[in-house]
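Removed: one protein chain of the complex. Kept in place: all other protein chains.
Right after this comes chain A.
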Amino acid sequence: MAKVPRSFRLLEELEKGEKGIGDGTCSYGLADGDDILMEKWNGTIIGPGHSVHENRIYSLNIVCDASYPDQPPSITFLTRINLPCVHPTTGKVDPSKLPVLSAWKHNYTLETVLVELRRDMATPTNRKLPQPVEGTNF
(Lines give C-alpha, C1' and ligand atoms only; values in the text may rest on other atoms or scores of the structure.)
Protein backbone atom coordinates (compact mmCIF):
# COMPACT_ATOMS: atom_id res chain seq x y z
CA MET A 1 0.00 0.00 0.00
CA ALA A 2 1.08 3.53 -0.71
CA LYS A 3 2.21 5.32 2.42
CA VAL A 4 0.37 8.63 2.68
CA PRO A 5 2.78 11.36 3.87
CA ARG A 6 1.91 13.20 7.10
CA SER A 7 0.87 16.42 5.40
CA PHE A 8 -1.54 14.86 2.92
CA ARG A 9 -2.96 12.68 5.67
CA LEU A 10 -3.58 15.79 7.81
CA LEU A 11 -5.09 17.68 4.85
CA GLU A 12 -7.53 14.80 4.41
CA GLU A 13 -8.40 14.92 8.09
CA LEU A 14 -8.81 18.68 7.92
CA GLU A 15 -11.23 18.43 5.00
CA LYS A 16 -13.22 15.77 6.78
CA GLY A 17 -13.30 17.88 9.94
CA GLU A 18 -14.44 20.95 8.00
CA LYS A 19 -17.38 19.01 6.56
CA GLY A 20 -18.33 17.75 10.02
CA ILE A 21 -17.84 14.27 11.40
CA GLY A 22 -20.34 11.73 12.70
CA ASP A 23 -23.28 13.10 14.66
CA GLY A 24 -21.49 16.35 15.56
CA THR A 25 -20.67 15.36 19.13
CA CYS A 26 -16.95 15.52 18.33
CA SER A 27 -15.29 18.10 16.12
CA TYR A 28 -11.84 19.46 15.37
CA GLY A 29 -10.03 22.00 13.22
CA LEU A 30 -6.69 23.73 12.78
CA ALA A 31 -5.89 26.14 15.61
CA ASP A 32 -4.22 28.51 13.14
CA GLY A 33 -5.40 28.47 9.52
CA ASP A 34 -1.96 29.77 8.44
CA ASP A 35 -0.02 26.91 10.00
CA ILE A 36 1.45 25.18 6.97
CA LEU A 37 2.90 22.45 9.23
CA MET A 38 -0.57 21.71 10.65
CA GLU A 39 0.77 21.00 14.13
CA LYS A 40 -1.77 22.60 16.44
CA TRP A 41 -5.43 21.70 16.39
CA ASN A 42 -8.53 22.44 18.45
CA GLY A 43 -10.96 19.73 19.44
CA THR A 44 -14.42 19.86 20.97
CA ILE A 45 -16.35 17.07 22.65
CA ILE A 46 -19.97 17.35 23.70
CA GLY A 47 -20.38 15.28 26.86
CA PRO A 48 -22.22 11.99 26.39
CA GLY A 49 -25.84 11.66 27.54
CA HIS A 50 -26.81 9.68 30.65
CA SER A 51 -23.61 10.79 32.37
CA VAL A 52 -22.36 13.66 34.53
CA HIS A 53 -20.91 15.08 31.32
CA GLU A 54 -24.28 15.46 29.62
CA ASN A 55 -24.62 18.83 27.83
CA ARG A 56 -21.12 19.92 28.88
CA ILE A 57 -18.80 21.17 26.15
CA TYR A 58 -15.14 20.24 26.44
CA SER A 59 -12.38 22.06 24.55
CA LEU A 60 -9.06 20.37 23.91
CA ASN A 61 -5.67 21.16 22.42
CA ILE A 62 -4.30 18.58 20.02
CA VAL A 63 -0.68 18.57 18.83
CA CYS A 64 0.35 16.53 15.79
CA ASP A 65 4.14 16.73 15.69
CA ALA A 66 6.39 15.54 12.87
CA SER A 67 5.95 11.90 13.92
CA TYR A 68 2.17 11.86 13.40
CA PRO A 69 0.49 9.56 12.34
CA ASP A 70 3.25 7.03 13.12
CA GLN A 71 2.94 8.26 16.69
CA PRO A 72 -0.26 9.44 18.38
CA PRO A 73 -1.08 13.13 18.81
CA SER A 74 -0.75 14.67 22.27
CA ILE A 75 -3.99 15.81 23.83
CA THR A 76 -4.66 18.35 26.57
CA PHE A 77 -8.05 19.32 27.95
CA LEU A 78 -8.60 23.06 28.28
CA THR A 79 -11.95 22.63 29.99
CA ARG A 80 -11.61 21.20 33.47
CA ILE A 81 -12.67 17.55 33.74
CA ASN A 82 -12.30 14.73 36.26
CA LEU A 83 -11.33 11.63 34.30
CA PRO A 84 -8.69 9.01 35.22
CA CYS A 85 -6.75 9.48 31.97
CA VAL A 86 -6.60 13.29 32.39
CA HIS A 87 -3.99 14.91 34.64
CA PRO A 88 -5.88 16.66 37.48
CA THR A 89 -3.93 19.94 37.31
CA THR A 90 -2.57 20.21 33.76
CA GLY A 91 -5.40 18.61 31.79
CA LYS A 92 -2.92 16.55 29.81
CA VAL A 93 -4.19 13.15 28.67
CA ASP A 94 -1.89 10.36 29.87
CA PRO A 95 -1.35 8.16 26.79
CA SER A 96 -0.71 5.09 28.94
CA LYS A 97 -4.21 5.38 30.40
CA LEU A 98 -6.10 5.60 27.14
CA PRO A 99 -5.89 2.48 24.94
CA VAL A 100 -6.41 4.37 21.67
CA LEU A 101 -3.15 6.25 22.43
CA SER A 102 -1.15 3.50 24.13
CA ALA A 103 -1.93 0.98 21.36
CA TRP A 104 -1.82 3.59 18.60
CA LYS A 105 -2.23 2.46 15.00
CA HIS A 106 -1.26 4.36 11.90
CA ASN A 107 -4.83 4.39 10.56
CA TYR A 108 -6.28 5.98 13.71
CA THR A 109 -7.23 9.62 13.25
CA LEU A 110 -8.02 12.71 15.31
CA GLU A 111 -11.65 11.63 15.01
CA THR A 112 -10.80 8.22 16.50
CA VAL A 113 -9.12 9.88 19.49
CA LEU A 114 -12.00 12.27 20.20
CA VAL A 115 -14.63 9.53 19.82
CA GLU A 116 -12.65 7.26 22.17
CA LEU A 117 -12.25 10.03 24.75
CA ARG A 118 -15.99 10.61 24.63
CA ARG A 119 -16.57 6.89 25.03
CA ASP A 120 -14.23 6.93 28.04
CA MET A 121 -16.41 9.62 29.67
CA ALA A 122 -19.41 7.31 29.39
CA THR A 123 -17.98 4.10 30.89
CA PRO A 124 -19.90 2.78 33.93
CA THR A 125 -17.13 3.88 36.32
CA ASN A 126 -16.42 7.26 34.73
CA ARG A 127 -19.88 8.50 33.94
CA LYS A 128 -20.70 9.14 37.61
CA LEU A 129 -17.40 10.75 38.72
CA PRO A 130 -17.89 14.09 40.49
CA GLN A 131 -17.01 16.94 38.12
CA PRO A 132 -15.59 20.45 38.56
CA VAL A 133 -17.89 23.44 38.16
CA GLU A 134 -19.08 23.59 34.57
CA GLY A 135 -17.15 25.87 32.23
CA THR A 136 -13.95 26.17 34.30
CA ASN A 137 -10.55 25.76 32.65
CA PHE A 138 -7.26 24.12 33.60
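Convention: contacts are C-beta pairs under 8 Å (C-beta built on N, C-alpha and C of every residue); 3 or more make two chains touch, one makes a residue touch a chain; residues count from 1.
The criterion applied here is as follows: contacts and distances are computed from a predicted model.
When the unshown chain is looked up in UniProt, the name that turns up among "Ribosomal RNA-processing protein 42", "E2 ubiquitin-conjugating enzyme", "LSM complex subunit LSM3" or "Proteasome subunit alpha type" is "E2 ubiquitin-conjugating enzyme". Only one of the listed residues, A:7, A:82, A:102 or A:136, touches the absent chain: A:7. Residues of chain A in contact with the chain left out of this view: 1-5, 7-8, 11, 14, 30, 33-36, 38.
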